[in-house]
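For reference, the structure is listed below as structure tokens.
All protein chains but one are shown at their positions in the complex.
Per-chain residue numbering starts at 1, and chain names A, B and C are given in the order in which the chains are listed.
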Amino acid sequence: MAKMTMVEAINMAHAWEMEHDRNVVVLGEDVGINGGVFRATVGLQQRFGSARVQDTPLAEGLIAGTAIGLAAQGIKPVAEIQFMGFIYPALDQIASHMARLRNRTRGRLTCPLVLRMPHGGGIHAPEHHSESLEALLCHHPGLRVVCPSSPARAYGLLLAAIRDPDPVMFLEPVRLYRFMRQEVADDGQALPIDSCFVLREGSDLTIVTWGAMTVETLKAAEQLSGEGISCEIIDVASLAPIDFDTILDSVVKTGRLLIVHEAARTCAVGAEIAATVSEHALYDLLAPIRRVTGYDTIMPLYRLEYDYIPSLARIVDGIRATLAE
Amino acid sequence: MAKMTMVEAINMAHAWEMEHDRNVVVLGEDVGINGGVFRATVGLQQRFGSARVQDTPLAEGLIAGTAIGLAAQGIKPVAEIQFMGFIYPALDQIASHMARLRNRTRGRLTCPLVLRMPHGGGIHAPEHHSESLEALLCHHPGLRVVCPSSPARAYGLLLAAIRDPDPVMFLEPVRLYRFMRQEVADDGQALPIDSCFVLREGSDLTIVTWGAMTVETLKAAEQLSGEGISCEIIDVASLAPIDFDTILDSVVKTGRLLIVHEAARTCAVGAEIAATVSEHALYDLLAPIRRVTGYDTIMPLYRLEYDYIPSLARIVDGIRATLAE
Amino acid sequence: MSECTTAARFEIHYRACLSPEGQLLGESSRASTDPALLQRMYRMMVRARIFDAKAVNLQRTGKLGTYPSCLGQEATHVGVGAAMRAEDVLFTVYREIGTKLWRGVDMYRILLYWGGDERGTLYEHSPQDFPFCVPIGSQMPQAAGAAMAMKIRGEARCVLVFIGDGGTSQGAFYEAINFAGARELPLVCVIVNNRWAISVPVERQTAAKTLAQKAVAAGVPAVQVDGNDALVVHQVTTEALERARRGGGPTVIETLTYRLADHTTSDDATRYRSAEEVQSAWALEPLLRLRRFLEQRGLWDAQAEEALKRECAVEVEAAVRQYLATPRQATDAMFDYLLAELPPALHSQRDEARRYAALRG
Partner (left out) sequence: MSECTTAARFEIHYRACLSPEGQLLGESSRASTDPALLQRMYRMMVRARIFDAKAVNLQRTGKLGTYPSCLGQEATHVGVGAAMRAEDVLFTVYREIGTKLWRGVDMYRILLYWGGDERGTLYEHSPQDFPFCVPIGSQMPQAAGAAMAMKIRGEARCVLVFIGDGGTSQGAFYEAINFAGARELPLVCVIVNNRWAISVPVERQTAAKTLAQKAVAAGVPAVQVDGNDALVVHQVTTEALERARRGGGPTVIETLTYRLADHTTSDDATRYRSAEEVQSAWALEPLLRLRRFLEQRGLWDAQAEEALKRECAVEVEAAVRQYLATPRQATDAMFDYLLAELPPALHSQRDEARRYAALRG
């Protein structure tokens, strides 16, 4: 079994599914001979041909709209948006059509497709290249939103996303693309896109997070375990629809909840989790639910990006504060 | 003092400000000789000329982008998006530029402008004409988001929006355009766009809502007052940034909070309010914070729209349930 | 001042087959030599107009929601429908009643859609056609995508997509035709230039003398035709579809017609255009000229007209009865087609909706 990075695992998942499903087609900006700016699709055009791996013109609205037309005709598009900050021109197609086609046609036409996009900051990228906009997608019923946090989960979740009968927005944390290598079996095994992953079991408090923030969160838990603090860490992974059962069970067990995410705080996914948990588990809460998140500011240019992205220190303090009460 | 509808009050606010500020310019689809599909800009082109009241080509991204260029050059654009469901093509301009221009140029260039749009459903309009998407805007730092709930507040808040030094998204509840007549003084007096309005004082529970939902909410409070239930009703009005002080003070007083909004529930503004209140006032809460909202589904075509929009009965039950614990 | 050579040259042609008086211009067209087709087209245009009048009437009497009349555009809509093959895929905006009817969509379904019921998009006879598309321009990239699917599979099928004169101002229109040109997709785009986008005349929409020339930006061939002339619309659309089917790539067709009605039933066009303009447009309307042409050839007469009108009235009445007799969907309809399977978290919302529906009765 080969040790690989997340971006390699994503590439491998593409290859597996294209090998086993002739209807899978890859499209996006620079996904062909260039293999994508992060190399996620490298080698696919050479292997599967330029009919099944196509560079598109530079237009995200076109990419999303084309994917809808392809999907409705029985092709399985796996389309790449080069960076999540460039999703805006595609939102009309995503919100007005992708999320709605099944509903507005009473199931006559559907949109099984995947829209992949690099998510978040931390790689000293230029302006608009470090955005965390999952909340915009999660607010729209009819979409699935998935965000992996390891090479193996990226492989299994991407396979599930491609096989899903509905549109799946697949958010890939840029910090994790080459962050670590992990053994990933190329066995075509999908992972569920309707459940959270418990990354660490614990009894003192529950920390809910996803994507790249799982790394600092695990570090924080590790660090505090030395002081006998036992954190349970849940990787939400599927941000829409969310598996609240797992989250609620954990909070009922620990009585305390900390939410960690990179996106700006207001109206983000963390707000929904806090609202839902406090509605359903208020009497189990021993302390207020805290959120350690990106600030409600514009993602700064890179010199300050690590002042914006929740740091280990902020998470550790968030844990302590949640336990203090 | 003339009794007028909300749409007339909005028209009057335009006229006042255009009369007193030569830099104010109105643009949008059909805002000229047609006076807007809801007549909000009727008569303005005849009165102020076609240089200051201009129909644009049919392109929301163009309208928003043009407004940015105008604003940066010292013109004060008041632009109309014909329905909120058509905001998507404008989101790149709104999120990537309007919300950021001041920040990304360290204050060298700014975007004082207003983007007006009809908000919500309930008038048996066609598909895509009944959306409540305030959360998409509120998630973006750098924007102000305002939603009036009466003719007088529409007048005062629109004046404040036009005079504000930053971009203001002005959401106009379609159900309220002609719902009631109210005396509105054409005195050029603006209302604050950084505070909530307490529409009704009460002691048993706090209900937070905005826009058209204030109507059913007030009805519910009225109905239950007969049973001796005393509801405090807060019209958030300014959805971003939110005046949390007023909301928290009220919740601390009543110990119970119900949130009512028309938008889909997940990651909506109600989630943020619930999360923030439960974080800062957990120990004051005598019952879980409940949300009575639109369902997490596509806004249905009009035959079912009143099954989607929170009804008086759902609000009444929400109040009872919040008081039951 | 500097060396100057010519890098590129373009010409936009205008074509017409039938004069407003019903006289054949130039040689015959495919339709003009096919009596059965001529009659089918004329019958469909009349059918569309009679349905349309009834729909407007239903709205006026509070029995239908906002409705966009197709009055005056029947030749464009029917001519296009007649040129398509069953296996082709159609993307419309919201006004193309004649094309929908030609594709076999029930009047009942069209009423259901404008009557606020999603079941109005169930097209029994053209199951791959897309429903009406309200967000202007957004149908364009989807149509390109469907055409791309056909090209990937090497099928001899085409996509036909409509857009309005106002719609050509949306970036999505341009993105799609540019892509179709670059990939030689089997896509035919019909720009219905009815001169108005609600209250905005096409001259305010663009400085382009023709809308066909917008295709020059995409390197796509284009032609402008008399959109009130069913014969030429059928002719150029057939030619374009044939070329696309042969792998010859996309075509843009501008059909010059006129929106004789208000934009929709919620609009009052007298606010922004003159009665004279509408009057003179009536002189060019498409039905009478085709009827004259048929009559000259002995393919139509007053009796046939009467019979057809009666027939259509009966059909429309039946559709209206069925529509009015259709109870609204249960609230489950909001949840049943959200995703292939309703997420557990939404079951409680579905139940809540059921409870209150019972109260609402």
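The rule is simple: a contact is a pair of C-beta atoms (placed from the backbone, for glycine too) under 8 Å apart; a residue touches a chain by one contact, two chains touch by 3 or more.
Note that the structure is predicted; figures quoted are calculated from it, not measured.
Colleague: Using the touch definition up top, pick the residue from C:Arg49, C:Lys214, C:Arg259 or C:Arg289 that touches the left-out chain.
Modeller: Reading the full complex, the residue touching the unseen chain is C:Lys214.
Colleague: Which of these, B:Met6, B:Val31, B:Leu44 or B:Ala67, touches the one chain of the complex that we don't see?
Modeller: In the complete complex, the chain left out is touched by residue B:Ala67.
Colleague: In the complete complex, the non-displayed chain touches which residues of chain A?
Modeller: Considering the whole complex, chain A reaches the absent chain at 29-30, 32-35, 37, 55, 57-59, 61-62, 85-86, 88-89, 124-129, 265, 295-298, 300-308, 311, 313-314.
Colleague: Using the touch rule from the top, list residues of chain B that touch the missing partner.
Modeller: These residues touch the chain not displayed: 25, 51-52, 54, 56-57, 59, 61-62, 64-75, 77, 92-93, 96-97, 102-110, 141-142, 144, 164-166, 194, 241-242, 244-245.
Colleague: Identify the residues of chain C touching the omitted chain, counting contacts across the whole complex.
Modeller: The list for chain C reads 1-17, 25-29, 169-175, 178-179, 181-182, 184, 203-210, 212-220, 224, 231-232, 235-236, 249.
Please note the rule applied: only the chains that are shown with their structure count from here on.
Colleague: Using mean Cα positions as chain centres, tell me which chain lies farthest from chain C.
Modeller: A
Colleague: Once you find the CA centre of chain A and the CA centre of chain B, what distance in Å lies between them?
Modeller: 31
Colleague: With chain centres defined as C-alpha means, what is the inter-centre distance between chain B and chain C in Å?
Modeller: 36
Colleague: Could you tell me the distance, in whole angstrom, between the mean C-alpha positions of chain A and chain C?
Modeller: That gives a centre separation of 40 Å.
Colleague: At least two other chains touched by the same residue of chain B: list those residues.
Modeller: In chain B, residues 61, 85, 88-89, 127-128, 295-298 touch at least two other chains, as defined above.
Colleague: When you check chain C against every other chain, which residues touch at least two of them?
Modeller: In chain C, residues 118, 135, 171-172, 338, 345-346 touch at least two other chains, as defined above.
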